[in-house]
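Next up is a structure, given as structure tokens.
With one protein chain held back, the other chains of the complex are shown just where they sit.
And then chain A:
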Amino acid sequence: MLISVEIPESAEAARAGLQSGALPLGGGTHLMARLNDEAAGDLRLVSLRKAGLRGIHVEGATVVMGAATTLADLEDDARLGYLSRCVRSIASPPVRSLATVAGNLFVPQPYGDLAAALLALDAELDVLGAGGARREPLERIVTGGLPAGELVTGVRFTAPAPGTFRFHKASRRRLNSGSIVTVAARITVEDGLVGDVRLVLGGLGRRLIRATGAERVLLGAPLTAETVARAAEADVIEPVGDAYASAWYRARVYPVHLRRALLGA
């Protein structure tokens, strides 16, 4: 049961509102669905809708998105065309108009496809804690979570050079479905050899996976089907089974989707 919703008008007021154990509410597309199930206990929320955390700023190659920027805002922004495929693979338009950038970082797998893309782009988070504002690598938050009472106020990353960002998602339906396998990668190829690569897997495990084993195989190697097949064997992945796909199926099709993500075929 939802017993209170604060609607602060600044990030600092929102952070203060979290000190009593309340949870931040972005678009509510995950949290409110749980509440409607009546499965949750008493809950207090702090809505970020009016906290001034919505907006996209691009300066040179640096992109900064406010925490409460919606996925629809991303979809509309021509400067973020490289994220279009990812964003449009998430839920549906009436959900994307509510769902927020920061909210996507904290939804459980097999959702959180934007988080996979942002992790591949080595994003940093603007975090507001008791000691003030600081930056944290998204990777640290994905692994260790965010301390209670702290608030993500924004996400920043360096825009990928043209043609260096890959996103591929396999799902039960072509649109509006949780992930079976999501592959997000930033990869540069020079003279046929992989010069730089950062590879993130979503949908497979309980958390997003940074595929460092695959990255090592790919680095400096020719970007061929053979290399990608070896890369797909390089990480210990313990897939989960759910209503979208069994663990067996996820493990079985992961190499196929890694190949499609990196080679397009």
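The definition used in the following text is that a residue touches a chain if its C-beta (ideal position, glycine included) is under 8 Å from a C-beta of that chain, and two chains touch if they have at least 3 such contacts; residues count from 1.
The rule is simple: contacts and distances are computed from a predicted model.
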{"item": "UniProt protein name of the chain not shown, from \"ABC transporter permease\", \"CRISPR-associated endoribonuclease Cas2\", \"Proteasome subunit alpha\" or \"Carbon-monoxide dehydrogenase small subunit\"", "value": "\"Carbon-monoxide dehydrogenase small subunit\""}
{"item": "Hidden-chain contact residue, picked from the options A:97, A:158 or A:246", "value": "A:97"}
{"item": "From A:27, A:112 or A:239, residue that would touch the chain that is not displayed", "value": "A:27"}
{"item": "Of A:5, A:159 or A:223, the residue in touch with the unshown chain", "value": "A:5"}
{"item": "Residues in chain A touching the chain absent from view", "value": "1-5, 7, 25, 27-29, 32-33, 35-37, 44-45, 47, 49-50, 72, 88, 91-95, 97-98, 175-176"}
